[in-house]
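Other chains dropped; remaining ones untouched in position.
Just so it is clear, A, B and C label the chains in written order, and each chain counts residues from 1 on its own.
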Amino acid sequence: MLKKLMSSYAKRVALPPGTLVHLGERALDVALLSLIVYDKDTHAQYEPASFDEAFGYMTPEVVSWLNITGLHDTALLEAVGKTFDIHPLTLEDILNAGQRPKTEFFPEYVFFVLKMIRYDDRAHSLDIEQVSLILGKNFVITFQERPGDVMDALRDRIARGKGRVRRRGADYLFYSIVDIIIDHYFTSLERVGDDIELLETQILEAPSAALTTELHRMKRELLFLRKATWPMREQIMSLLREEHPHITEDSAPYLRDLYDHTIQIIDTIETFRDMLAGLLDVYLSSVSNRMNDVMKVLTVIATIFIPLTFIAGVYGMNFEYMPELHQPFAYPAVLVLCALIAVGMVMYFKRKGWL
Amino acid sequence: MLKKLMSSYAKRVALPPGTLVHLGERALDVALLSLIVYDKDTHAQYEPASFDEAFGYMTPEVVSWLNITGLHDTALLEAVGKTFDIHPLTLEDILNAGQRPKTEFFPEYVFFVLKMIRYDDRAHSLDIEQVSLILGKNFVITFQERPGDVMDALRDRIARGKGRVRRRGADYLFYSIVDIIIDHYFTSLERVGDDIELLETQILEAPSAALTTELHRMKRELLFLRKATWPMREQIMSLLREEHPHITEDSAPYLRDLYDHTIQIIDTIETFRDMLAGLLDVYLSSVSNRMNDVMKVLTVIATIFIPLTFIAGVYGMNFEYMPELHQPFAYPAVLVLCALIAVGMVMYFKRKGWL
Amino acid sequence: MLKKLMSSYAKRVALPPGTLVHLGERALDVALLSLIVYDKDTHAQYEPASFDEAFGYMTPEVVSWLNITGLHDTALLEAVGKTFDIHPLTLEDILNAGQRPKTEFFPEYVFFVLKMIRYDDRAHSLDIEQVSLILGKNFVITFQERPGDVMDALRDRIARGKGRVRRRGADYLFYSIVDIIIDHYFTSLERVGDDIELLETQILEAPSAALTTELHRMKRELLFLRKATWPMREQIMSLLREEHPHITEDSAPYLRDLYDHTIQIIDTIETFRDMLAGLLDVYLSSVSNRMNDVMKVLTVIATIFIPLTFIAGVYGMNFEYMPELHQPFAYPAVLVLCALIAVGMVMYFKRKGWL
């Protein structure tokens, strides 16, 4: 993921700024368009074959949501840019998959780019994809790299006319899209939290080297997640602070709500990071405790037998004049002596707390 | 607790913003209402069966405190919201148990949400519950999840007409409620402090692996507590800074007092965290000191006997021509040699400080 | 000390704000009053038996300094509060020994609370006591918990008419009191610095487990000291920034001087903390160096003799056909072989740097 980000920038080097090159994985051969137009009373959904067709439906009386999936078709993007008067640097940013979350205000539109996060159940890891939004006078355009997203519930809600969304303008649609993306952070973080709790149970029960690798992987994943979410605080704050004709005043409580959620996400990621750091401590002290236990018992056994072996060695010597060797009770006496020494040492070690 | 927080958000996904769903544990089957109305001279306490009955008592001449326990009855909440003109996002926040402490100002009311903390004596851990407050023109509404709270002393004080509370308006009632909740942070933190001192004594006297698990548990608990208290600084500061018609100027010294207490709580939590971090160091160095003591003594014993065993081995060899074997004083001489070597090594180790 | 702080708050729970209860140790049975009144030309010192008597001396033409030692007599405090129109929360703060250093401005007076620090020579630790100051129009009232303080030099200076203090107003007296308290931080910190240097010498010369306990105690003491001094920066800055009729403009250089001293104290405490953290590193690496030395030498001895013991064991075997046993030079040859092996190993270990 890091490599992807870096290489996306590296490719751009030596091109004039504003040149449209897609800097990301090529997921689709051809871009997919989907368009939803609605007002309080009407609603329609299209899969236009071309941008020209889509643009035909986007009349000023209705709110339009144009979703473009697949960013390889730079000609399409250029057409969009020309039609809606979008700055070349914005188009460049849309194509560049390694963007930092940010809001940019242009007289004609608001540009908003963030990461869409889904928990991948098989890999037990997070899948991160960049989504760009353009909020125009009465439309929102969203750009994604790969098919499949987290916004179906919103499409549904628009179709059924549920909630406030149909009664209000493009800025509420914009807010709803960002809101549903951010809500998915919570679902994903919940799963990450489950993974952390599972890891904790495993480490407390049976610390193993494999778990540190997993711990390391999760730490790194949260490192990237943090990098992707940290700027969102400022990003949404700037929506609240700056005035733009396309953002009505009624949106303020909704944007404040988004802001709260963002801070909660950042908080949670920080908490997760602290928990993982704590887990590493737990792992290390647990491993060292176990190692100490092993070493202690084993060393004690060795220590007990070494003096005994010396005694046995003494009476294995071949000196001619060793009077003990000829006493009938010498052998059992030596055995008893050994036993006494062993018992004495065990008791001493026990009293010292070494056993 | 983390899981609870996360799952509460996860459930909300795909619902339109402002939809009222309770995101917390269901503690009660039916919401309990309790109402206190008073002015300087009169005082009455009710347990109304319905919100309509309660609303009947809340006349503009008196100060009313409506407490709602149990958040599953969303119909009740909707009625409250409609009657007092409360924003849907506020209602959503009340229902969501994973809220960050915050103050929000609306023209009609001030919304204030914080955590109520009680020390659970049996579990030796903190019990955290969310409390939401709405300060209206002449009323305060509080929302809790579970029956039982820390505010009985305040109810008492109102009933007996003690202190300033009866002579002043709803903002003073609001302050008194927040004050009594925050005062309970101190009681709870005092108990946590006792636990830390106990843990310290145990670690200094007899470090054991079980204590690190306890240390880890306390560190995590303080991690969550810190997350719950850190935003309170800003939350109460905003009460002081922002002007709102429902907050009179006389409240300023009381709010400043709350602010001081909040900072003191945050300070104390940070101090506790530093103390726990220090305790971990103490534990680790204590364990390693003990381990070193064990290893040193045991290794010294082994080291003394190994050369002696070699000597015994030499004279156990079966060579034909070993003249020493036939000397009558060889055996005692070897024994004395062994004793001298042992004594010499012990003295050397002692001088080196290894014993 | 932590426990004291916490319990002082815990006691207050369930009391209405502004209730006067002393939250600290009871050091005296009855409060002691001492009063100094002076102007440029006159000077008098009293030990009044009651506040009423004291108040009789405090005429507007002179500067008065009333010192109250012992805070258990809440009736006295109430009388002071009523006479000088002091806010109930201020009185509550005076009684509460766990106060954070702060300045509060009221129209009638300035309230200032800080810690007085003395180094206890017997316990080698710091003695911390809270001092509250009230700066009124032409008087200063100081509140202490226990008899004995650091201000005798100032009383002397007033009596002898030395320095500027007699020629100037109550604000200069206020500054002089705070200055002398803060100057004692330096004396105390100098002693702490001596303790740290002594500890360092001991750790470098003979690291022992007892020293880590001492290190831990000092770390914790500095943790509390830091908590007590950190807010002083803001506290004195607010004296500089905010305008109050009782603080004349001539005081600015003196307050700036206080501010400098406060920063220097905070700096010094941070430096001490860094030094202690460094000392812990030194201790740990010193202990591990010594342990390594022990283990290395001992293990080397064991390693040399183990192969030799094997050789001796071989020639102790009782096989019938062992031709070496019958060679006259076999025994000395084996002894020489053993010596060669031992010398070879010692040389190898030396070359490897293991000995």
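Simple rule for what comes next: a contact is a pair of C-beta atoms (placed from the backbone, for glycine too) under 8 Å apart; a residue touches a chain by one contact, two chains touch by 3 or more.
As the structure is a computational prediction, the values presented were derived from the model and not from experiment.
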item: Whole-complex copies, counting every chain including the 3 in place; value: 5
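We take it that only the chains that are shown with their structure count from here on.
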item: Contact graph of the chains (line, ring, star, complete, other); value: line
item: Inter-chain centre distance, subunit A versus subunit C - centres from mean C-alpha coordinates, in Å; value: 43
item: Shared interface positions of subunit C, touching two or more other chains; value: 316
item: Subunit A contact footprint on subunit B (complex, rising order); value: 2-3, 5-7, 9-10, 12-19, 87, 89, 98, 100, 102, 104, 209, 212-213, 216, 219-220, 223-224, 227, 280, 283-284, 287, 290-291, 294-295, 298-299, 301-302, 305-306, 308-309, 312-313, 315-318, 322, 324-331, 334-335, 338
item: Subunit C-facing residues of subunit B, complex; value: 153-154, 157, 162-165, 175-176, 179-180, 183-184, 186-187, 189-190, 193-194, 197, 204, 253-254, 256-257, 260, 263-264, 267-268, 271, 274-275, 278, 281-282, 285-286, 288-289, 292, 295-296, 299-300, 302-303, 306-307, 309-310, 313-314, 316-322, 352-354
